[in-house]
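For this depiction, one protein chain was excluded, whereas all remaining protein chains were kept in their positions.
As written, the chain order gives the labels A, B and C, with residue 1 at the start of each chain.
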Amino acid sequence: MKNHAKIKEVVFWALFFVIFGLIPLLEKSDYHLILANHILIWGMFAMAFNMLFGVTGMLSFGQALYYGLGAYSVGLMVKNFGDIWFLPAIGLGLLSATLVSILIGLLVIRVSGVYFTVLTLAFGQLVWQITFKWYHFTGGDDGIQSIIPPGILANHTVYYFFTLLLVAVSIWVLRRLVNSPMGLVLRCIRQNPDRVRFLGRRVRRNQLRIYVISSFFAALAGGLMAGVDNSIHPDMFYWTTSGEVILMAVIGGIGQFFGPFIGAALIIIIQDVVGARTEYWSLIIGLIMMVMVLILPKGLVGEVQLLRGRFRPDAKNRGENGTTFSA
Amino acid sequence: MLKHKNLTLILLAFLVFVVWPFSVSAQEKIIKIGAMYPMTGRPGLYGLDSVDAAEMAIEEINSKGGVAGYKFEFTNTDSKAKPDYSVMVAKRYITQDKVHFLFGVVSSAVGLAVTEVSKQYKKIFIGTDHASTQLTTDKLQPYYFRVSNNTFQSMAAGALYLKELKQTKPWETIAYIGPDYAYGHDQWDELKYNLDRFGVKYKAVGEYWPKIFAPDYTAFITSIGNDKPDILVAGFWGGDTVAFIKQALPYGLLTKTLYFHPDAGGNYELMSAMGSDLPKGLVLSARHHNNWPDTELNREYVKKFFQKTGRYPTYAAEGAYAGIYAIAEAVKKVGNPDDTEALVKAFEGMKIKLPEDPDGFTSYIDPKSHQIVQDQAIGVTVPNDKFPPAKLMLGEWKVYKAEELLPPKEYIDKLQKK
Amino acid sequence: MDPSFIIMQFLSGLMMATLLFLVASGLTLIFGVGNVFNFAHGSFYMIGAYLAYQTVSAWHANFWISVLVAALGAGVLGMIAESVFLRRIYGRAEEGGFQILLTYSFILVIDDLVKLIWGAEYKSLARPTGFRGAIEIGGLTIPSYNLAIIGIGLVVVVMAWLILSRTRTGRIARAAALDREMLGSMGVNVPLTMTLVFGIATAMGGFAGALAAPLRSVVPGAGIEVIIDSLIVVVIGGMGNFWGAWLGALILGEVNSFAVATVPDWASLFNYLVMVLTLIFKPEGLFASRKIRKV
Partner (left out) sequence: MEPLLVLDSVTKSFGGLRVTAGVSFSVAPGSISAVIGPNGAGKTSLFNQITGYLRPDKGRIIFRQEDITDLSTREIVSRGMGRAFQVTSFFPEETVLDNVRVACLSRLNKTRKAIKNVSYFKEATDKAFKILESIGLGKQADRPAFELAHGDQKLLDIGIALGLEPKMLLLDEPTSGMSPEERLLTRNLIKRLWKEFNLTLLFIEHDMDTVFGIAQTVRVLQMGRLLAEGTPEEIRNNPEVITAYLGEEVL
């Protein structure tokens, strides 16, 4: 049984590196490279978000705040001090996201459920409004353009492999986290917070930890994205950005570790395909979302696993550690 | 069984839907245009009008056999008015769909993001409906051209109008209200700059910055009422103008003070949305007017647009229409749509007769700033029901010569320093 | 500041507050009674505005009739949305999250449907006859339609108070706020009650949209702009608390109004600032209607 999980893990990583490693070699077009880069970054963002929602049960509607923070750290530093500062700026983004998320986290974890959701939304919107408003510093609505990574990173393919590496490391870290004692406690918090308190653990403190960790990776996603799109703008802070990452996680399946990644890939491809063909994209995305929530609430990956489980004699073992983090 | 069949059908339909557009690749020589107009939400109307007008221009040109043996092919992707998504679309257009020209965009933020892509990939970007002066000054790059006025031109014309007004109706105080983002702030800065430049004495008694798309302006209106300015300059666009005027009317604000809205206020959507509720005597302008200039070309253009769509165009439409004709002109000169550098040369200094040109003037693209240079007319709302559902249109025109409206060199230097 | 100007700004704030409250009351009602967070509440506001426009412009009806049509239409649509879609997710493990997602999908779908039906052009509605002008009191000019809205807002508050405190329906509604299951055991038809309450809440949204239509522009996406503000109102007041929504709207309206008059440069930040400050000191809002389950 343990081997089964190990094989799955190996298969995922093999597929991950083969698919994403080969894209730049097979595709002459720059566009697919960028598309794949978006999938990588959003996929990591969605997985980090799912640490909050799927694992710990905290639906934050404000992760765009940290995504934007990561992007603006890079944008502002590159604009003001030159492209040499690109990499330190990513670090600065991570640092500031950590600090801000500790501060805001202390305020928002005091409430739970919908209150938590709305409070995170409120903070996200506050920062969006400030960015929008502080025209002379942030560029306001116009955003910041010409964010070109320095040196060889300016090459799209090199930058692609750079993100691939960072994303892979991030996913690996998150993966380890989920299967670690801390991950176990976080899962337990979602299922039965009172009992966790009775294990002598601080529920709030654990919630704060995962809020900070999740925000850290959101900021990394934002910083990396600035280098892909070469321009940033306050929309990155807007609540619809948070909504998008939620949508990705749900479509892929919040009960599955890799679900959100698949969800991100799907949404980006759907947006690309549908957006290019109809102006009624929001209708279509809305309908897809409705179907997912009503009919396939476990997300694509979750539902597929459930289907397979039905035909497998050892269905009972699906809770085996390593394959999923919830049945 | 039945369910399975259904599923297969849906899948097939989807495949056709996805694959079909690719299969229409033609043998003939094409000029591919990749447009990025928003079709949703507040700016959706501008996108809709622009796409219709661009398609209209293309039909006209294609039905006459195209240019230099090439026919136009036009695709629009709903940009959702989102810069990051538009960047993706622009990159897809360039590297996947191999378009010859990037085209369109309503919001300046999207324009700034797309011009960046245009610069990187050396692909010409024709701007039709975003007004930020930056695009043709400090953020100018060799592959960008704009075929509609920027806010500086509108505000220069506005300043001249206010200068003349002093002679007939002495005024002293002025207040401004505009949306709280770059577009709103730029207009006010540019108006003040131009007033100073033309030596107009004024006293600013209030500046107000409602959020863009704010639903409620009551508090602003009563506050402006308290400032009692002689002139109220507005910098809204679209539905915000409608909401502001509707809410200001019963307060009598628009009779006590002169409502002056020179960039987007005179857009047809305001007249059509408000009908007979629109008060007389507002001083407005826009980048194109359905009833000015009274030339054959403009009448024809408006009539055709109405026949095609069943509604009268907003100024956004004329920008897109002009954009297509400018491209046709450039391709005609170069002979093909592929030689980007030659096309750039062709655009620089290009002269082109457009619906909004009065008799005796031809629009041209300034070779240095890549900005189209046009006359601008400012009018006053007067009864006119020739363009229903509007009951008032602009009249009593004052026309300003194109050359007077260009930003002077020191202004551009100032922007570049920023 | 000149006292008559203070009165004017106060009335402006009150006017803004009333419309905000009318929208937010539906949002808070359905949360308080049904424990449903309807992210798409603004879309029902927008539907109300469009229905009013449709009734007046195409069927040449009286404006006040169109307001009723709008409220009714939005209410019926709300009941359909509740009974066909929302009902399916009640009691699920992560119901709260799914509620937000499902109602978020309503926003996306309704926005496009409105565009399909009415087009992207801006629609506008005239003020009703008799309410086009303004009333002059002691040198102050107050538009009569604004006064009418403030009046309607007061009537709604008083009526709601009577219903909630004096009728059986009100008691049931307050009981439902406590426990869906308990209600069932009292012999109340819970699913029907939920549908009805949802319908009433969306009808309030539609009602507000219709009343606002003569003042604002009717465009696709108009719902998005009101949902965030009414969300702020509901959060400040304490989610699910009717009086909280009223107070929240009042605070927001007046703070905004005087911010515009005093610090116009920063006025647009105040909504969020008020909310964040409130929540730092009272995370469950000014009136927490029930004990928040702290997890």
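Operating definition for what follows: a contact is a pair of C-beta atoms (placed from the backbone, for glycine too) under 8 Å apart; a residue touches a chain by one contact, two chains touch by 3 or more.
As the structure is a computational prediction, the values presented were derived from the model and not from experiment.
Every shown chain that the unseen chain touches in the whole complex is listed here: A.
Across A:183, A:227, A:286 or A:299, the residue that sits in touch with the chain not pictured is A:183.
Listed residues A:32, A:156, A:201 or A:277: the one in touch with the omitted chain is A:201. The chain not shown here touches chain A at positions 1, 173, 176-177, 179-185, 187-188, 191-192, 194-195, 197-202, 206, 316-321, 326-327.
Following the convention adopted for this analysis, only the chains that are shown with their structure count from here on.
Placing every chain at the mean of its C-alpha atoms, the farthest one from chain A is found to be B.
Centre-to-centre separation of chain B and chain C, using mean CA positions: 35 Å.
Separation between the centroids of chain A and chain C, computed from CA atoms only, is 33 Å. Touching two or more other chains at once are residues 111-112, 268 of chain C.
Across the assembly, chain A contributes 133, 282 as residues in contact with two or more other chains.
Against chain C, in their complex, chain A makes its touches with residues 53, 57, 59, 61, 107, 110-115, 117-119, 121-123, 125-126, 129-130, 133, 189, 193, 203, 239, 243, 246-247, 250, 254, 280, 282-283, 285-287, 289-290, 293-294, 297.
Only residues 2, 5, 8-9, 11-13, 15-16, 19, 111-112, 115, 120-124, 126-127, 132-134, 141, 143-146, 212, 214-217, 219-222, 224-226, 229, 256-258, 260-261, 264-265, 267-268 of chain C touch chain B when the two sit together in their complex. The touching residues of chain C, counted against chain A in their complex, run 31, 37, 85, 88-89, 92, 94, 96-98, 100-102, 104-109, 111-113, 116, 228, 231-232, 235, 239, 266, 268-269, 272-273, 275-276, 279-280, 283-284, 292-295.
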